[in-house]
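The other protein chains are all here in position, but one chain of the complex has been omitted.
Chains here go by letter, A, B and C, matching the order in which they are written, and residues are numbered from 1 within each.
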Amino acid sequence: MSVFIDQDTKLVVQGITGRDGSFHTKQMMQYGTQVVAGVTPGKGGQSFEDTVPIFNTVSEAVQASGANTAVIYVPPPYAADAIMEAAASGVSLVVCITEGVPVLDMTRVYAFVKERGVRLLGPNCPGLISPGQSKVGIIPGRICTPGPVGVVSRSGTLTYEVVYQLTSAGIGQTSCVGIGGDPINGTNFIDCLEAFERDPATKAIAMMGEIGGTDEQEAAEYVRDKMKKPVVGFIAGQTAPPGRRMGHAGAIISGSAGTAAEKIESFEQCGIGVAKRPMDFVELIKARLPKT
Amino acid sequence: MSVFIDQDTKLVVQGITGRDGSFHTKQMMQYGTQVVAGVTPGKGGQSFEDTVPIFNTVSEAVQASGANTAVIYVPPPYAADAIMEAAASGVSLVVCITEGVPVLDMTRVYAFVKERGVRLLGPNCPGLISPGQSKVGIIPGRICTPGPVGVVSRSGTLTYEVVYQLTSAGIGQTSCVGIGGDPINGTNFIDCLEAFERDPATKAIAMMGEIGGTDEQEAAEYVRDKMKKPVVGFIAGQTAPPGRRMGHAGAIISGSAGTAAEKIESFEQCGIGVAKRPMDFVELIKARLPKT
Amino acid sequence: MNLHEYQAKDILRRFGVTTPQGEVVTTPEAAREAATKFGGPVMVKAQVHVGGRGKAGGVKFCTTADEAYEKASNILGMSIKGLTVTKVLIAPAADIVSEAYVGIIVDRARKKPVFMVSAAGGIDIEEVAATTPEKIRYHAVDVRYGLMPFEALELGFFLYQDAKLARAAAKVMQQLYAAFMATGCSLAEINPLVVTPAGDVVALDGKMVVDDNELERRADLEALRDVESENPAEVDARNHNLTFIKLDGNVGCIVNGAGLAMATMDLVKYYGGEPANFLDIGGSSNPEKVVNALRLITADPNVKAILFNIFGGITRTDDVANGIVTAIKSNPLKVPLIIRLTGTNEEIAMQILKQNGLSASSDMDEAVKEAVRLAAAASGGTAA
Partner (left out) sequence: MNLHEYQAKDILRRFGVTTPQGEVVTTPEAAREAATKFGGPVMVKAQVHVGGRGKAGGVKFCTTADEAYEKASNILGMSIKGLTVTKVLIAPAADIVSEAYVGIIVDRARKKPVFMVSAAGGIDIEEVAATTPEKIRYHAVDVRYGLMPFEALELGFFLYQDAKLARAAAKVMQQLYAAFMATGCSLAEINPLVVTPAGDVVALDGKMVVDDNELERRADLEALRDVESENPAEVDARNHNLTFIKLDGNVGCIVNGAGLAMATMDLVKYYGGEPANFLDIGGSSNPEKVVNALRLITADPNVKAILFNIFGGITRTDDVANGIVTAIKSNPLKVPLIIRLTGTNEEIAMQILKQNGLSASSDMDEAVKEAVRLAAAASGGTAA
């Protein structure tokens, strides 16, 4: 079992002939992901690696291939349009890897995908993986192994670090989801926690947050109020200088400066185990997994 | 009983100090409508006829007065904004009397009110009346009398004519609803038919359509497929010269030229009694009302 | 309000659409000059607000400047569906690889602007819709987001296989949409959108209809109105806030409200008469409006009887009565007058009419029958 993607995931890759798109498509295919179509306007009719048909538009690709998930590797100025194209095409999950999407673009995109009930992951995220079943995005497959832990994180390489530690210690994962660190993203911690709580195979959750915003605090309250499964959390940025990103007005609106200390305190108050170091996840999770 | 408005309707009037607004507010108050607030930006704090408090914004007015319905008498260039202000203020019904609202404004407005689940009647409509209970808009109160007939119409004075005939013949109305004749309006025939079908007091429905569009044809199919109550219909414009309004491309999109002949045929095919003259409603309705 | 082809093209050009820069002229001499200036073959195109001007002989291809002079002489002054041609557009003729149709219209049912595009352009889109509907693609635009790049490109690929052409067409879609929205249109069309041998995508004809409701707040659009090319009586009516459409019958109708006006005309027909016009004096009445309405109706020599049908709601029937009295005092009627009045201030109105030797009914059916009868009698009488 897993969340968001599994062995039935049928993927269309937007920007399949680009540098990043072609590299990671090969990686995903190697991992076993069903890549059923690619999109590059003007290359419709060709094929990728002699196996994956390429289309001019996502809607054509989805109609022809039955794809239910789209992943986006297109340059930032075109990413917002690519997300909306995917959301309008009929897929139910859109994963946007692209980094550097203007935030005002995302205000439109967010409204658009919500109206359609489509799940967006990202932008500026590493995607997700359900070990042994499917991988969509750029998370290195070999650091993961199937098992009972759900992983959700705002950052890329920090996720890898934690997953690597878990796997090294023999603790596998149901799914690892990178939600991305941009100010406006499609899926937040709560969405993932909800999914993990529902997934019978997930027995414990590892959550990696960062300074900025209040997503982690809201997630903590959600854990306290709605969840039965154990959660272990970490916040990166205790030593980061304050006020580099959003300035003061942002803190006023959110009612919080979004510091690591605040977030850790809220974890503690809501019964979330706090990992002081990335490597502490191993022992904390182990202690919370049901004994077999 | 009635549809959309009744004795519990609490009305806020937008443009209450304007020429039309003040005249019709007095008429509505005379009829017995609960006019609980008015809005004219800059006149907040004053009162209308020494009894109705005036506010600067609709949202203030609704919060202070508990209004659940808004009626709009503001000039056409400001009407779209006024509708959206009303829809955002918390009322559940917005009636826009204003004639001449640009149609592209209405494309935005329509999406806006639908998102909020607010019912819009109009623009360019005479409003509605539930005889003996409440009147919102400009339909002359004295031509109506309570009774078992639901009236719905695209035009103003033609509605008066028919209602006048019915009343003169001793046939009263549950509600008379003028949906307006603009290309994009908030409430259509089907919405009203649905409401009349659900209203236990309504025993028969009189429906006045016009040339143009396909609303009447869709309404006819609705009558055939979903309604048990009898409906009598009339189409104005049999002698109107074709092609004055929407041209050919519009007809292609709607799949119909919207002629009176087409509409009358569709009425006949769907079991709607056809009034050849406005005055024919009296006999046709009488024949369809349950004998008491 | 219909714009002329040259006006529509000016607007499209401002929004980035490539369209041949023509010249509007009013004399054959100027047509020759323009053709000489352009050098190659030209089109001479009547600028009138009616469809089917090509079939009516209002559009001609000319290989020489002298031919342009000659064709312009024929077309200028020509009458197409009742409108006299006073302007022709001289535009360089283009070589064409393919012709497509691109249009936007506000759709009542979808409550949105809807694109219609077809690779079968150049001909009447109605014909395409009737014979090969699968050749038309519709796309409703969500105005909250506008036409998105991916949507424009989907339409582009529907027209052209070639990615370069598809992208160029997508750009035209966005430019057309921008022009449509900025100009407050109810319709905007490019037909044909052509591909030239050089691979350029070019609008050879443009049509725009501006929503009349935009004009009040948009002086820039109102300024595009070409009064000369409209029916003078309708212009006169509009200037006095009346809606007037001239028809061929002999019963002049003056009514308040479009629905009741149409129902009145239908009833005239029902009783064997023919309405001479549609005339809506609208909601808020004043005597002045009635005077102007009577002036318009009586200017039509076909009118043999005049029928007022007024249901007073906002309209005060005493205002209407006063208007009638004022009008016939200064300008006595030569045809019978039948008045039906009911509603607001009905008693006062009846009183006013009576004091001035006029009578009125409060029954629509009666009044219409009477008007039809009198018009028939008068027609019979004058025909004798």
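Methods note: a contact is a pair of C-beta atoms (placed from the backbone, for glycine too) under 8 Å apart; a residue touches a chain by one contact, two chains touch by 3 or more.
Fair warning: this is a prediction, and the values are worked out from it, not measured in the lab.
Novice: Omitted chain: which shown chains does it touch?
Specialist: Missing chain, whole complex, touching shown chains: A, B, C.
Novice: Per the definition of touch given earlier, which of A:Lys26, A:Arg198, A:Lys226 or A:Lys276 contacts the omitted chain?
Specialist: Residue touching the absent chain, from the options given: A:Lys276.
Novice: Based on the whole complex, identify which of B:Ile5, B:Ala37 or B:Met84 touches the chain you can't see.
Specialist: B:Met84
Novice: Would you indicate which residue among A:Asn56, A:Thr214 or A:Ser266 is in contact with the undisplayed chain?
Specialist: In the full complex, the listed residue that touches the missing chain is A:Thr214.
Novice: Among A:Gly42, A:Pro76, A:Pro146 or A:Gly172, exactly one should touch the missing chain; which is it?
Specialist: Checking the options A:Gly42, A:Pro76, A:Pro146 or A:Gly172, the one contacting the hidden chain is A:Pro76.
Novice: Across the whole complex, list the residues on chain A that are touched by the chain not included here.
Specialist: Given the touch definition above, chain A has residues 20, 76-77, 99-104, 106-108, 110-111, 126, 138-140, 143, 153-161, 164, 181, 183-184, 208, 210-215, 218, 234, 236-241, 244, 246-254, 260, 276-279 touching the missing chain.
Novice: Name every residue on chain B in touch with the hidden partner chain.
Specialist: Residues 41-44, 56-59, 78, 81-82, 84-85, 88, 108, 112 of chain B touch the chain that is not shown.
Novice: Which parts of chain C face the unshown chain closely enough to count as touching?
Specialist: 144-145
The rule is short, and it goes like this: only the chains that are shown with their structure count from here on.
Novice: Starting from the mean Cα coordinates of chain B and chain C, work out the distance between those two points in Å.
Specialist: Chain centroid spacing, chain B to chain C, equals 28 Å.
Novice: Would you kindly tell me how far, in whole Å, the mean C-alpha position of chain B lies from that of chain A?
Specialist: 49
Novice: Multi-chain contacts only, two chains or more: what residues does chain A have there?
Specialist: Residue numbers touching two or more other chains: none in chain A.
Novice: Taking each residue of chain C in turn, which ones touch at least two of the other chains?
Specialist: If we look for residues of chain C contacting two or more partner chains, we find none.
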